[in-house]
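Only a single protein chain was left out; the remaining protein chains are all shown in position.
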Amino acid sequence: MSFDHTIADISLHEAGRHQIRLAEHEMPGLMALREEYGEAQPLKGARIAGSLHMTVQTAVLIETLTALGAEVRWASCNIFSTQDEAAAAVVVGPNGTPEDPQGVPVFAWKNETLAEYWWTASQIFAWPGVDQDPAQGANMILDDGGDATMLVHKGAEFEAAGAVPQPQPEDPEEYGYVLETLRKSLGENPQRWTGIAENLRGVTEETTTGVTRLYQLARDGQLLFPAINVNDSVTKSKFDNKYGIRHSLPDGIMRATDVLLGGKVVVVCGYGDVGKGAAEALRGQGARVIVTEIDPINALQAAMDGYQVATLDEAVEQGDIFITTTGGKDIISASAMTQMKNKAIVGNVGHFDNEIDMAGLAQLPGVKKVEIKPQVHEWVFDETTGRSIIVLSEGRLLNLGNATGHPSFVMSSSFANQVIAQIELFEKSALVHQGEDPYENEVYVLPKVLDEKVARLHLDAVGAKLTELTKEQADYLGVDVAGPYKPEHYRY
Amino acid sequence: MSFDHTIADISLHEAGRHQIRLAEHEMPGLMALREEYGEAQPLKGARIAGSLHMTVQTAVLIETLTALGAEVRWASCNIFSTQDEAAAAVVVGPNGTPEDPQGVPVFAWKNETLAEYWWTASQIFAWPGVDQDPAQGANMILDDGGDATMLVHKGAEFEAAGAVPQPQPEDPEEYGYVLETLRKSLGENPQRWTGIAENLRGVTEETTTGVTRLYQLARDGQLLFPAINVNDSVTKSKFDNKYGIRHSLPDGIMRATDVLLGGKVVVVCGYGDVGKGAAEALRGQGARVIVTEIDPINALQAAMDGYQVATLDEAVEQGDIFITTTGGKDIISASAMTQMKNKAIVGNVGHFDNEIDMAGLAQLPGVKKVEIKPQVHEWVFDETTGRSIIVLSEGRLLNLGNATGHPSFVMSSSFANQVIAQIELFEKSALVHQGEDPYENEVYVLPKVLDEKVARLHLDAVGAKLTELTKEQADYLGVDVAGPYKPEHYRY
Amino acid sequence: MSFDHTIADISLHEAGRHQIRLAEHEMPGLMALREEYGEAQPLKGARIAGSLHMTVQTAVLIETLTALGAEVRWASCNIFSTQDEAAAAVVVGPNGTPEDPQGVPVFAWKNETLAEYWWTASQIFAWPGVDQDPAQGANMILDDGGDATMLVHKGAEFEAAGAVPQPQPEDPEEYGYVLETLRKSLGENPQRWTGIAENLRGVTEETTTGVTRLYQLARDGQLLFPAINVNDSVTKSKFDNKYGIRHSLPDGIMRATDVLLGGKVVVVCGYGDVGKGAAEALRGQGARVIVTEIDPINALQAAMDGYQVATLDEAVEQGDIFITTTGGKDIISASAMTQMKNKAIVGNVGHFDNEIDMAGLAQLPGVKKVEIKPQVHEWVFDETTGRSIIVLSEGRLLNLGNATGHPSFVMSSSFANQVIAQIELFEKSALVHQGEDPYENEVYVLPKVLDEKVARLHLDAVGAKLTELTKEQADYLGVDVAGPYKPEHYRY
Partner (left out) sequence: MSFDHTIADISLHEAGRHQIRLAEHEMPGLMALREEYGEAQPLKGARIAGSLHMTVQTAVLIETLTALGAEVRWASCNIFSTQDEAAAAVVVGPNGTPEDPQGVPVFAWKNETLAEYWWTASQIFAWPGVDQDPAQGANMILDDGGDATMLVHKGAEFEAAGAVPQPQPEDPEEYGYVLETLRKSLGENPQRWTGIAENLRGVTEETTTGVTRLYQLARDGQLLFPAINVNDSVTKSKFDNKYGIRHSLPDGIMRATDVLLGGKVVVVCGYGDVGKGAAEALRGQGARVIVTEIDPINALQAAMDGYQVATLDEAVEQGDIFITTTGGKDIISASAMTQMKNKAIVGNVGHFDNEIDMAGLAQLPGVKKVEIKPQVHEWVFDETTGRSIIVLSEGRLLNLGNATGHPSFVMSSSFANQVIAQIELFEKSALVHQGEDPYENEVYVLPKVLDEKVARLHLDAVGAKLTELTKEQADYLGVDVAGPYKPEHYRY
């Protein structure tokens, strides 16, 4: 096949294009960037290796990057999350056909194996000619979770060592596939990743996990290129977490259970941005929310917002529904689950599935798991009495598992940060290669004025009219008419 | 087949029983009635002909009726609304098997034809031996929409006339099937419906449409048996309409479109109970609601509740989403739809599908209907620009078409009214046949104290503890300690 | 004195006129009636005896009545509630001077004695020449609480009996003053009240108390003229109770205590319209509301609205603030008050001061009452520990005692009902005297279409634009284009 991609079924492309068209309408930030930069082509010359859930929204992101001049190769950052019709549509492109695809090489399909996953991850760096001349390879990474970045760093590290180590017993299973992938690569080209790393101008990363890895690399002096932390833009963290969850949490519970939320007692564990969005959504449905918190400041905010703040011990027998939002672990123990009301519903919108002790639940003596429908399971404690609880999405993120994750508008905000960060890094890092160095091999957040720009791009869509400062007013406040308007520590 | 029923596929019964078990937990009103009356068997001797959507919730209703002693035969009141697994589970019963069903005869399956529908309606009156002895037939009707009641009245009318008329050009198509059914019956037994009518002690009816028909019959002196209007119980109308829609409206929009509700401008047409629930739900999601109203009192309520009140003309270009809740017709005209923003979403949670002028929309020159997915259609006004709107559920009730209708808890309240009304009418109407006449052939609402009882049955489930009046306090207020507590005109 | 009135200090009239001018802006219903009927003068010939709190808002009411052609004499219906500057301004009138008053005779001042009070009540019937010719006297009563109506009925009763009885030991103290007033009258003119009663075309009454008395008189066949129950207009009861309290409850607590409402636990006793308004206001301030209820329907509404429903026993140790809204008695007992948290705040917005057992509180052994400021008292249970609670307005209505009662806009709605009822009764009762009898000596509520009219008059002021039904839509709904739009039992 002359065209370089692998997806499950390219015939899905028409269904994908319908959905992309509707999603474009809900992603005004990305569409505004196409409008603003379409002519200037600021990403002309950029070759972006992208690793991010291959969904309809990501399709709009990819086509925004190409509209700004970039060449792109794409893989998903999760073995389950690809929407095949979106992948197909991106490969074919708006004007192509399955026979003559004119889109972007995509290496992603729903339900990959781990071996396949790491193969796709390596493919986004396999630009034509890169083995002959690394300067023909990717010069930018767009990352979600840090897998693409990690692959380059590990590849270069092992090439420097001249060998790929064997997996150790304490390594997670998945790491074996990483090593296998790199071992194969080392055989093929012992300087491949070294060359790739040298030609990368930087990475933009949008998750807490990925950002944490980047800060560790930078702290240890091992970061091989500059990084922009998109995760901590206000227009990413505050919007994605709070307003995204406010929508997708009730959506997930409703689809999963059809249980009336009005009049229910819901225990929300955590009152960070995710918890704030969750509590607001549930109160808006007439539920009574009890919050648990470990941080006294957030706890006091919850109380001031009118919620009861209690420990899980106190609330465990009152709750009809329990939602974790913390990013911590063992928030709801197996023992707590046994104390809940019959048919209590338990779900997670925090981070990993260890917020709920699913392993402990499965090990309870006599417990029986009954599938009500996919992603909705009844865990029966006692078959005689029928006493049981309902667990959503096996303890993983229920807004993804029982609904469809964050709506497009929220992703538009996150992805506009990605695009702007790509432009910023591609343009400025270019200067590094010309002997100037606005960005070193460190981790940066987007300048506040660009964060404000992302917000600005979404105002029209919600009918918001912005007031403009006069020069005199701006001087009085000590800010520029064009922003940024707030000190760095401002909390919004 | 010795067992008297007809459903599509009885093998679904296990899936249905799972769902019934979970629904029972969310229908505390019905379960409390089983608890309270299980021993006394107040419906012993009742033979109930039921016509109501054959869903999982209705299964819990049916099994409550039988738990109270009734015999039951059932049909759906809508050709689309049957959940086949619920029907199967009811037929088999909790202790039966497909080979040895021990449940209730059900005549209902998803997607009936109109001919089949009216056949099922007649089957709920076809009790064994009824043609020989009408006193062996149904003595109660439980109705939703009035079709069962209408069939009896028309049947008796034509038997009195000795002939069934031909359908007239102005009759709705469906009426032809009614006439056909009765014509066949007249051939079989020229006194069938007359006998059935004479043995019916009454009907309980839960819809506005059905109740309106009953009041017309009563006004014209043609009502053949007493009727209880369950629709206007507070615990039906206020709860079903307001709290049911508050849940099922956002559920439906989210499932249909995945569009972020936060920040959207939503035009809600009507601020009755349905509109109040709709507006509350949307505000709870961070949408900005604009209300349209024809009634100045409701309009003033909307304003006092903080909503902008405008005409559709004023709001048509601002709205991102339009929801009708009125029970009226032509609320959103085709012309209005052409003036909406590109990709505006239009849906109905009012009553009939004529709230939105779907016919007018389809007749617009050049308009094209694209199915995005079932029950979600894009109507493209102009293929060049791609200008279009999205219509949910073809203009019919989107909370049914795009979600799963009212949650079980809400139906528990409505159905507890049905059961209590059945007991009331069956017990008291018995007296009529003994020469006393607490109920004449008129339409009654449930006594307030029974309405209060329905509420009372649901308090435990939401953790509400009721305060009891002392005798002295009750005397001061001029009420009985046990209620009722409010004058008839009290508005809640 | 040639001009017939008695107020404390007419020199206050300028301050009063300022306030009246501002209040007019907030009473669009009354101003719209002046606009609509100013020319037609429908109250021309009406001589209205008014008994209603002589406040700034009442001043706007009085001047609306005169603008529509009526002659008016006024007294307050409460010995404390007169705002002297409002009384002065009404007496002087917009164009008069203290030397040449051109307004309305007002018999009211702040802090009347009971003897003075009943003298003022009799003065509103002392029209010039009435003793010579009763037809020159009042022909309409506008009443609040029923004192004016009661005076006429008792006067006529005693005149028929030929004697005024002595007060009995079980009579309230105040009744002695009524008897004294009538005894004096009997001496002056033994047919005075009989003549007055015969010439009265009717009364309009706006309180629950007054309405209850009227229904009792009608039931006993003793009502001497028709009555319109303004209290049960939707635009009175629902608006006054819910939206009035939503404003004036937090206003009162804030003025009284300056205590932050955010984060507080507030126990609201009762979830009728007053309780609904109270709960909404407190939640809007970030308080956590616990509701107590005796009526299961209202209790279920509270739960569905997201409030915890508990008994006072359960909540008494959790609450920071306790508010009664019930109209019942002994809602908060002295014993409950001793169990509250130190410095808990207790207040009443229900009806009479016996909702809180103030007498029992005062009789607790060792209790000490400390005035923090007028209408705010600390009741110290134990001087050693300083344990105490705060009681607002001595247990009487705190929104009146600690704030200024309902805002003008709310009163505009109530008073527009009064004016419309006066017109209705004056115009239609005139027909009675012409031998027709649209109104008998019964109690009526305003026709729904007039209730709707009151709402209509307030829409402009809140910027609400009403949608008009087409003839076709109205026919479909079975209503008139001009209303009324709802069945009588509709609950809003």
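A, B and C are the chain letters, set down in written order, and residue numbers restart from 1 in every chain.
What we mean here is this: a contact is a pair of C-beta atoms (placed from the backbone, for glycine too) under 8 Å apart; a residue touches a chain by one contact, two chains touch by 3 or more.
None of the values given here were measured: they were computed from a predicted structure.
Note on the chain not shown: across the whole complex it touches A, B, C. Of C:R213, C:R246, C:R396 or C:K486, it is C:R246 that touches the chain left out of the display. Within the whole complex, the absent chain has one touching residue among A:A115, A:A362 or A:A464, and that is A:A464. The chain not shown here is touched by just one of C:R21, C:R219 or C:K369, and that residue is C:R21. Of the listed positions A:D171, A:E314, A:E371 or A:D437, the one in contact with the omitted chain in the full complex is A:E314.
Mapped onto chain B, the interface with the missing chain covers residues 262-263, 283, 286-288, 300, 303-308.
Of the residues in chain A, those that touch the hidden partner chain are 232, 234-235, 237-239, 243, 273, 292-304, 308-312, 314, 327-330, 451-453, 455-456, 458-459, 462-470, 472-473, 476-477, 483, 485-486, 489, 491-492.
By the touch definition given at the top, chain C reaches the unshown chain through residues 18-19, 21-22, 25-26, 243, 246-247, 250-251, 254-255, 257-265, 280-281, 283-286, 318, 342-343, 370, 372, 378, 386, 390, 403-404, 407-410, 461-463.
The working rule: only the chains that are shown with their structure count from here on.
Of all chain pairs, the one linked by the largest number of contacting C-beta pairs is B-C. Measuring from the averaged C-alpha position of chain B to that of chain C gives a distance of 42 Å.
A straight line joining the Cα centres of chain A and chain B is 43 Å long. For chain B, the set of residues touching two or more other chains reads 243, 462-463.
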